[in-house]
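Here is the structure we will look at.
Missing here: one protein chain of the complex. Every other protein chain is in place.
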Amino acid sequence: MTVQPSAERREFLDVNGIEVIYNHVILVLKGVSLRVDEGSIVALLGANGAGKTTTLRAVSNLLHAERGAVTKGSIALRGERIENLTPAELVDRGVIQVMEGRHCFAHLTIEENLMTGAYTRKDGRAAVEQTLEKVYAYFPRLKTRRTSQAAYTSGGEQQMCAIGRALMANPKMVLLDEPSMGLAPQIVEEVFEIVKDLNTKEGVTFLLAEQNTNMALRYADFGYILESGRVVMDGAASALRENEDVKEFYLGTGGEGRKSFRDVKSYKRRKRWLA
Amino acid sequence: MLYRENGQFKQTYRSDLQIFPVLQDRIALYVLLAVAFVAVPMLASDYFFRAVLIPFLILALAALGLNILVGYCGQISLGTGAFMAIGAYAAFNLQVRFDLPLLLSLIGGGLAATVFGVLFGIPSLRIRGLYLAVATLAAQFFTDWFTNRVKWVTNDSPSGSVSVGGLSFFGVAVETPAQKYLLCLAIVCVFALLAKNLVRGAIGRQWMAIRDMDVAAAVIGIRPVYAKLSAFAVSSFIVGVAGALWAFVHLGSWEPAAFSIDRSFQLLFMVIIGGLGSISGAFFGAAFMVLLPLLLNYVPHWLGLPLSTATASHLEHMIFGALIVFFLIVEPHGLARLWLTAREKLRLWPFPH
Amino acid sequence: MGFFLETLFGGLMAGMLYALVALGFVLIFKASGVFNFAQGAMVLFAALAMARFSEWLPKLLGFESLLLANVLALIAAIAVMAVLAWLIERLALRQLVGQEPIALLMATLGIAYFIDGAGQLLFGSATYKIDVGMPKDPMMVLEGTFEGGLLLSKEDLYAALISALLVICLTLFFQKTPTGRALRAVADDHQAAQSIGIPLSRIWVIVWTIGGIVALVAGIIWGSKLGVQFSISLVALKALPVVILGGLTSVPGAIVGGLIIGAGEKLSEIYIGPMLGGGIENWFAYVLALGFLLVRPQGLFGDKIIDRV
Amino acid sequence: QADQFVPLLVYRTGQFAPLGIPWADGKQDYLKLINARDGGVNGVKLTFEECETAYDAAKGVECYERLKDRGAAGFDTQSTGITFAVTDKAFADKKVVVTMGYGLSQSADGTVFEWNFPLLGSYWTAADSIVQDILKKEKGSLKGKKIALVYHDSPYGKEPILLLQKRAAKEGFELSLFPVTPPGVEQKSTWLQIRQQKPDYVLLWSAGVMTPAAVREAQATGYAREKIYAIWWAGSDHDVKDIGAGAKGYNAITIHNSAAKDKVHDDLKKFVYDKNQGTAGGGEVGSLAHTRGMMISMLQVEAIRAAQEKFGKGKVMTAEQVKWGMENLDLTADKLKALGFGEIMRPVKTSCSNHMGSDWARIVQWDGAKWNITSDWYQADKSLIDPLVKELSAKYAADKKITPRSCS
């Protein structure tokens, strides 16, 4: 099921040693490099504050609005440098981000929200309608709430809306920031199935930042682990799943298998891979 | 390397709760105060007092008051001019009708403004954001009309313009620009300290909580009514005192236009440019708004450019507008934040991060 | 009765004129979430451009026809407003994406200063004339029904018609076109709009250009009434209660708000004013708006203010 | 310093710029003329600097502070509001304030207002003269007539009320008041009320955009423009030019002949404009506001000249000395003629107690294209105005604890 990044697969996204600074003073990424091959699913893992969101923002060029900037390194999409493109130009090239924390358009209805996702599409109404139906098929819950203003839908519904909206653009690559957050377990499963589905059927590439490591590593081909703004470990998903450290800290199955949350004895001093 | 807080450990919460926990900052403040109270009165010219320092101080005070409302409590007000006017006219009436001493007139003016402010603050319990601006604008236009139309407000002055003279503070005449300056400075310092205490205390946190997310604030037990109205009250008190000072000390005689909507806008400008939710921001903002036009006015002179008055004035407008946009781009949180960032950099210097 | 009706009509017409200015505010707010304090300055700028071009172009190109002069000036003024919109996007808005509304509001105040200065520098600060042939003399209707007839201003009637037309077009644009939808999305969340590929820059140039054109229309009508001069920018203050009452995000709201404010302030001035010494219409308009807001905090037709936890 | 400095407070921007610009240009042009033609006042060159107030009192104060130490000639603030704001300061600083045709009406009393010079007329004299003209039209009786005052709702607009009330009591007409909230872009309700009440005359104390708005609204509600009388600040060319025929019949009061042509204009052309030194552009020269500006500068220059006669020709005068000159102006018809103002204005004679110098005015009417003189000169009714001046200046003195000086 997992595919190793290999020479035959074309490199899609190449992030090379980027440094990101917020507000001119807060250094968050300290030289992050990663590579996403065309048609693969790559997971970005790490603790809260490790810099996953920041990395995704750097790729999709949404840093600017957060008063952040890439100060070193380069980002290339199929060999083309993209640091200076606008987010809209990136979407034109098929790269779209699902932002952390949903960011639905509060005053628009669910359906209008989804339709805005198709803003850049030029393949006609019919095709857009078709995609819309596809999204509704993925998330039936959205269909029942299609005329509600997004602000008045539940957290999970908004999350589905945000993902659906991105899919409406017919993207080549999706940057998913914590897609599973706030979703009910079987929806989480469904979301990952959708990811897999799009990946295999339509060849969409995914870069996902996820806290649900278990799920992420189950579906991803390759994974990177970030700590404090650095990549501390990378490898094929299957390999990471077997790694003892990963097991202990991210899967909660270190040592003698899965431990009850009730039995966790104390706050662990986090073990760091850093020197 | 001089600006470091290394080695300054805090043993008690009391010391951590100081306004300026860093020693160097405290020293800088004392130096600043010494300069302001001692050196400036000896060195500055009359022009500088009257045209720069006094308006700066009074407007800073008004901005401070407004900042409590807008910056800390998040209630946009375009009626600051009205609150100043109420302060000024109330103080005027207390002075001419009851012959109250200056300090009491000022406080009376502040109290009148407080009542007025709370009254026009009541809609804030229901109306929010820009929509609230309309309530404060109602206050503005109502006051414009009221001070113009209702005769006893101006002590039956037929033209509606009024004046005061012969100011004295605890028996000391406040006549020369330097004396006026010192009076304003003292008042401003006292208010700045009181305001700082409020905003870093429980009530300040209530204001900010209401500003940032009022539903959540209510859930943790903050009463929006109390928080909002107290912000209106405190803010209009300070603004009212500033209005009275503006009228008594700066203008001497005035007509209602002195507190028009332009003044309201100007103060809002100061607060935002200076930094919302920051006491020092009021001072930065006032300095910016008072000094910049003067500077822009003088620059062509210094450069010997033969600009006509009109051209110079239009250019001044353009540059002023452009600078506002520029500063917002550089730091949307105002000059005070810019200053903090600069300080943070200084702390790290010579390392970039 | 006749007088009451006259006052009422007069007020409604005046309200339409306010609505025309208010429309500019609504448009930009609805489409970018920015409350554009520069709207008044834009009205002035546009009117100045129109007035001066219609004066300069005939001289420059050597023709006499007033109609031609007006048409050419109109085109030139629209072009100028488009350039202005482009500059505003380039130099200000683009740099402020994702900032809090208050910072953007402030920026528009800065822009207002800039435009005021630039407008007067380029076009002069004396009084100029716009003559698009608006009829100035009154017309009398229903002379049979009421003694002395009812007085109606033709100029106001024309203005009202133009406003209504603009409103219909803009409402359709916002509700029915994908661009309209994108504009509303931008107003809700700049970042999210960017993230799904809505090109903020282009959108903003479009919106501000439309805002500029609306300002131009308002400027022409007010300018032909009052003469074009700095004070034109102050009509924005009359439009403020209108926008707020109608709802910041509602195009038809601007019209309804205008009608209410217009009629309300005239009636109040005439029937309540004398008791209070007169001159009350200015603040009364705001108090009226305030009264409505207490019932509907989002204005009559504004989007509901959302607060959810 | 070998030059005599003249501070020029002006507003070339903002709401009132259309009035302020020609006014400011006129002030400057005349100073340039004196320098170019006469080489200054008895050889003392005049220097000057403008400071932009935008009609804002606070900015005006700053300008005053900025320029007050530079020299000694009077401040013409161009604004009633700024005059209010600087009057006390000027008293303390001993600086001359010249307010020709505006300012505080009671400041004509030189015993209390030592440093203020509301030359040539105040709003009281203006209102009085207008009433005189109306009286004449109505053949001497205003019993039972209705007169409305439509005014800028500010101290400026309110100044004439006191006098009009006195006049109303005397003549038996009914005075109704219509305040218009500045800026006065929308006046429909006011004019609808006027249409309803049908006053026989409307006096218009307006400023800036309020004037064209009022005339337009009068037109739209069908109120006869012939029945409107405006104060001189609402009677300039720019106020009605664009309305053209729509304003035909509109009356305004003036303190000078509208005559745009006098010797001073010829000199101005010859010595200043032909040398490309002029301040004004286009057709401003000869407009009411421009001429008024020149008059103000002329009065300043003559005060300096008068002072030099006493304190030493060819010397730079101090403020104290200029004040003396202001108080001892005696511009007879002959002198005015020599100065090139013979056609423009009437003689002026000031004294220690009389700081106004002249209280004559006349009416002009717009014929759709230009202003025409339609009345002879009226002198304001001293029996009404003098007690009012006394009363209010005494009140001012009491408020300010000023002991009026003796002028005898």
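Descriptive notes on the structure:
A, B, C and D are the chain letters, set down in written order, and residue numbers restart from 1 in every chain.
We adopt the following convention: a residue touches a chain if its C-beta (ideal position, glycine included) is under 8 Å from a C-beta of that chain, and two chains touch if they have at least 3 such contacts.
The rule we apply is simple: contacts and distances are computed from a predicted model.
When the listed names "Amino acid/amide ABC transporter ATP-binding protein 1 (HAAT family)", "Autoinducer 2 import system permease protein LsrC", "Probable glycine dehydrogenase (decarboxylating) subunit 2" or "Diguanylate cyclase" are checked against UniProt, the chain not shown comes out as "Amino acid/amide ABC transporter ATP-binding protein 1 (HAAT family)". Only one of B:V215, B:L295, B:V330 or B:L346 touches the absent chain when the whole complex is considered: B:V215.
Screening B:L167, B:L198, B:L296 or B:A322 against the full complex identifies B:L198 as the residue touching the chain left out. What chain A contributes to its contact with the hidden chain is residues 22, 26, 45-50, 53, 100-102, 141, 145, 148, 152-157, 159-160, 178, 181-189, 211-214, 249-252, 258, 260-268, 270. As for the chain not pictured, it touches chain B at residues 12-14, 17, 194-195, 197-198, 201-203, 205-206, 208-209, 211-213, 215-223, 230, 234, 277.
Everything below uses one rule, namely that only the chains that are shown with their structure count from here on.
Minimum number of contact steps separating chain A from chain B: 1.
Chain pair with the larger contact count among C-D and B-C is B-C, by C-beta pairs in contact. Distance from chain A peaks, on a Cα-centroid basis, for D.
Centroid to centroid, with C-alpha atoms defining each point, chain A and chain D lie 74 Å apart. Taking each chain's centre as the average of its CA atoms, chain B and chain C sit 32 Å apart.
If each chain is reduced to the centroid of its CA atoms, chain A and chain C end up 44 Å from each other. In chain D, 12-13, 17, 21, 153, 179, 181 are the positions where the chain touches two or more neighbouring chains simultaneously.
Within chain B, the positions touching two or more other chains are listed as 141, 144-145, 148-149, 310, 313-314, 317.
If touching chains are joined by edges, the resulting network of the protein chains shown has some other shape, matching none of path, cycle, star or complete graph. Per the touch definition, chain B reaches chain C in the complex via residues 76, 123, 126-131, 133-135, 137-138, 141-142, 144-145, 148-150, 213-216, 219, 261, 265, 269, 272-273, 276, 310-311, 313-325, 328-329, 332-333. In the complex of the two chains, the chain B residues touching chain D come out as 46-47, 50-51, 55, 96, 141, 144-145, 148-149, 158-161, 163, 165-166, 250-258, 262, 294, 297, 308-310, 312-314, 317. Per the touch definition, chain D reaches chain C in the complex via residues 12-15, 17-18, 21, 153, 177-181, 183, 185-186, 188-190, 192-193, 195-196, 208-209, 212-213, 216, 219-222, 238, 241-243, 246.
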